[in-house]
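Just below is one structure, and these are the notes that go with it.
Only one protein chain is missing from this complex, and each of the others stays in its spot.
Think of it as A and B in the order they're written, each chain with its own count starting at 1.
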Amino acid sequence: MYFNSIQYIFFLPLVVILFYLTPFRIRWLLLLATSYYFYMCWKPELIIIIIFSTLINYLTALMLDRDQEKKKKRFYLIASLVINLGMLIFFKYLGFLVEAIQDIFDYNVRDQVSPAMYFIAPIGISYYTLQSLGYILDVYYGKRKAEKHPGIFALYVAFFPIILSGPIERSTRLLPQLRNSAQIRLNSVNIEEGIKLIIWGYFLKLVIADRTGIYVDAVFGNLSRHGGITYAATIVLYSFQIYSDFAGYSSIAIGSARLMGFDILRNFNRPYFSATVGEFWTRWHISLSGWLRDYVFNPLAFMFVRLFESRTSFRTTFFTYSLTTFLTFFLCGFWHGARWTFLVWGCIHGIYLILEHLFRRNGKRRILNILLTYIMILFTWIFFRSLSMHDAFHIIKVIFTHPGSLYIPFDSDVVAPVYAVLGILILLLTEIKQEFFNNLFSFTSNKNEYVRMIAYGLVVFLILYLGVFDGSQFMYFKF
Amino acid sequence: MNSSETFIQLTNIFKNVLRNPGLDLRRDSDINNTPGWDSFNHIRIILAIEKHFGVKFTTSEIQSWNNVGDLTDTLEKKLV
Partner (left out) sequence: MNTQLKTVILKGLIFILILVTFDFGLGLVARFLFFTQKSGKFYRMRRVFYHNTSDLIIFGSSRSSHHYHPGVLDSMLVVNSYNAGAQGQQILYQKTVQKILLQNSRPRLIILDISPDWLYESEDAYDNLSELRPFWFRYPDIISPVLSIHSKLQKFWLYSKAYQYNSTIIHILYYFVKPQPDLKGYVPLMHVMTPQENLIENRVDSLKAAGDAGKQIDPVFENAFREFLLTAREKKINVVMICSPDLRIAVARNNLSLQRIMELGHLYNIPLLDFTHDPYMLDHKEFFNDTYHLNDAGARAFSVIVSRKLKDWL
């Protein structure tokens, strides 16, 4: 079930209504059942993997709580890490690893590995694995106690609004809310906020992401035919496509949860208005960057710091920071998928961050910094979108050597990019207003609820009038 | 050292590392709601605290903190 499928339009209101009608104390059961149902709409068999993962992590956490002896705790932690990451790597990356070994060692592995082993990654595995690992680490570090209620924990892993593509939640934020679902009462603020987030999410997805995708896919599907200007324009469009697609999805997820009174982490905060790449990572895919910072960067950084015991000079700190940052972003790239281009994308971001700490920019010219940062990020999107390093280098080379002319498709296909640009303009105007003029011209935050409802109604009309309805998947499902 | 004294010294360290003399540090301050406190400065802050108070934190302790309040509590236990 995709968020933009007809089924979800029926599924969600039904679940919300049932949620408020269900006796408080078994709300968790309703949510768990509907979450499993939601997930099984993809491929019923895959639920086994989730249940297995849930079981392992549930038990591990209980044992971590029970056994305070350091050696034992470490053992449980490592066992759990091996199993969780092992499953993730096995399902997602087996194909890539085989190819990589083949490329690097020139050893023909492919013939040894039967096709059946190239599984299609169970959807959502990258997300719920991290969310579960976060929980295990929280228990290990003593941030919270293990969740004793298996049903609540199972729900934490499988909660339908966020299981497929995040936001990746924290055990300290989500588990208490799920435990207290019995206290949630129907109130119009939650309903309105939820609907507002969902409407905005659909606008981003159907009007901007899907439209832009048509043109971007057309150009990338025919790479040798275009000139530099087209590539440049396409990457700009792509930057909006990926943003709208993912932010739209997240908005629908957060809004869906909000309808039932749950508060889920914000995932995007007008990322292209960042003055530095460092700031970008506090505004883009916030749940992931926060997770990496707290569970990868920090422990690694302090481990390195201990290695350089007495030397606490700025230079050593900087070196530690650089090494850890680079490794973290390398992993970030790798998490996105089994492709060299993702790795390179991650590494470039790592390098950007290191350089930014080396050469601090003039903070006073914010607008210029925003533009510069945007261009730096555009460059990385070339790699992110390209299917191979060869394609990425080809694009970069052509942008600087053969400008050519802008590709404008035939007759009716010219429609797609123009709609995309129209949608992007609406998005930019909205975000510029939110970023710089937040107190003026409030439509959706207006005090008068009728003004607000009219604003929502207008957006819904625009979605129906300008959106793409021929069915296409959210991009981030591939992760 | 009583706890408000500790907290004042802590705040000074933060102000120093973050180069923000007007910083208003509270128990619920964390990396997300405090401007200038990023992952780079996080390392420097913790190292500076360790140096100033003559303590050493374990990775587990560092990872267990949700905010400055938790940090202060751990610190005070070590100072006793």
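In this text, a residue touches a chain if its C-beta (ideal position, glycine included) is under 8 Å from a C-beta of that chain, and two chains touch if they have at least 3 such contacts.
Since we're looking at a predicted model, the values are computed, not measured.
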| item | value |
| --- | --- |
| Touched by the hidden chain, restricted to displayed chains | A |
| Option from A:A182, A:L371 or A:I454 whose C-beta touches the chain left out | A:I454 |
| Touch criterion as defined above, residue of A:L14, A:L186 or A:L428 at the omitted chain | A:L186 |
| Chain A residues touching the omitted chain (full complex) | 6, 185-188, 191-192, 195, 410-412, 414-415, 418-419, 422, 449-450, 453-454, 456-458, 460-461, 464-471 |
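Methods note: only the chains that are shown with their structure count from here on.
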| item | value |
| --- | --- |
| Residues of chain A that touch chain B when the two form their complex | 137, 140-143, 172, 278, 282, 290, 293-294, 297-299, 301-303, 305, 312, 314, 317, 320-321, 325, 357 |
| Residues on chain B engaged by chain A in the complex (per definition of touch) | 31-32, 38-40, 42-44, 46-47, 51, 59-60, 62-64, 66 |
